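Taken from a larger complex, these chains appear in their original positions, while the remainder are omitted.
To keep things simple, chains are lettered A, B and C as they appear, and every chain counts its residues starting from 1.
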Amino acid sequence: MVYLTRRERFNAAHKLYNPNWSALQNDAVFGKCANTNWHGHNYELFVTVKGEPDPDTGFIINVKELSDIIKEHVIEHLDHRNLNLDVPFLQGMFTSTENVAKAIWQQLVPHLKGCTLHCIKLVETENIYVEYFGD
Amino acid sequence: MVYLTRRERFNAAHKLYNPNWSALQNDAVFGKCANTNWHGHNYELFVTVKGEPDPDTGFIINVKELSDIIKEHVIEHLDHRNLNLDVPFLQGMFTSTENVAKAIWQQLVPHLKGCTLHCIKLVETENIYVEYFGD
Amino acid sequence: MVYLTRRERFNAAHKLYNPNWSALQNDAVFGKCANTNWHGHNYELFVTVKGEPDPDTGFIINVKELSDIIKEHVIEHLDHRNLNLDVPFLQGMFTSTENVAKAIWQQLVPHLKGCTLHCIKLVETENIYVEYFGD
């Protein structure tokens, strides 16, 4: 079993707020992350798959193919978007890094053949990242 | 003469569009950067000052003081904000990295005493940055 | 279960030496790390916690709160300090990266509520780091 990781990037706007809460309560919990007019990040996404190298190629999966799958099912939907407004697969969610990582897992898992999705790592800033392993 | 650089960071939303143009023209020039609902970045700001080290401290300027000046006059206004909507000193500008770097120069130059502002370097992504030297 | 990591940094002096050994033996084992007058590092600390996202916030733990806990119980004690002389919770230990990582675990574990400490990663240089998972 070998683990292969591909990094992709997307730049997006979002905000953190709970629509069931008052502005005051949102401010107390989310602070400046609740700014009405949004803020944004350069997100880094690391997708790790695992499997046995193919004897004809030495590959778990062709990393070009892995990149294309991530771009089609994730990056195209998130890059230069507003995570709260523009992304069907995030509708109705708080766009915390935790939740976005889990949603990316759900987007990718049906499209990976011949290898197994192992980890979604989503880096929000140089000081904060989240990992999700599917359970 | 020695040059001292301090890095600060801010996370902000913005979009690129020209209100005098049609949506089509904006899309042709700015592409996905014109997304109606904004996108965003983790900006890195490098402020370089120059001067002679003080014989009593070895400092051009106390880097803690430099950091405080940058935070008060720049970061507080840009961090977790929408560059197009929330920032008085960017009102009416296209928020291209070029223009934001020039505006940051204007914000800082009146507040630096005992050393000279040399360069504003503004990093938008790992692949794009801008430098402005004041003329 | 989602894993959330917060990075903090501290700059500290230390040396590696065994007081039960001769200078010669210390030099043979620790080399220049045993320099009498100390040396130092920019340490990077990555604290990983795990838990279920809260349905009201999307957070495992508010990353601001996690940062405050790390600063209060770890960074305040280590930053701009001498690890061998200035830190009560490291007294009597060799300040190897291994031991410092374990001691940081002990400092943090009583203060984390609502999520579980998963990993302490301590980076000493760009070429050396240590991870501790609590057992």
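Heads up, the rule we're going with is that contacts are C-beta pairs under 8 Å (C-beta built on N, C-alpha and C of every residue); 3 or more make two chains touch, one makes a residue touch a chain.
Here the structure is a predicted model, which means the values were calculated and not measured.
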Whole-assembly copy number, given 3 chains displayed: 6
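One rule holds for everything that comes next: only the chains that are shown with their structure count from here on.
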Graph class of chain-chain contacts, one of line, ring, star, complete, other: line
Numbering shared by both copies at the chain C-chain A contact, with half separating same from different: different
Middle chain, criterion being Cα centroid separation: A
Chain pair bearing the highest count of C-beta contacts: A-B
Chain A-chain C separation of Cα centroids, rounded to whole Å: 29
Centroid spacing, where centroids are CA-atom means, of chain B and chain C in whole angstrom: 34
For chain B, residues contacting two or more additional chains: none
Chain A-facing residues of chain B, complex: 9, 11-14, 32-33, 35, 37-42, 79-82, 85-86, 125-126
Residues on chain C engaged by chain A in the complex (per definition of touch): 1-8, 48, 53, 56-60, 62-64, 67
Residue ranges of chain A touching chain C (in the complex, touch as defined): 16, 18, 20-21, 29-31, 93-99, 101-102, 126-133, 135
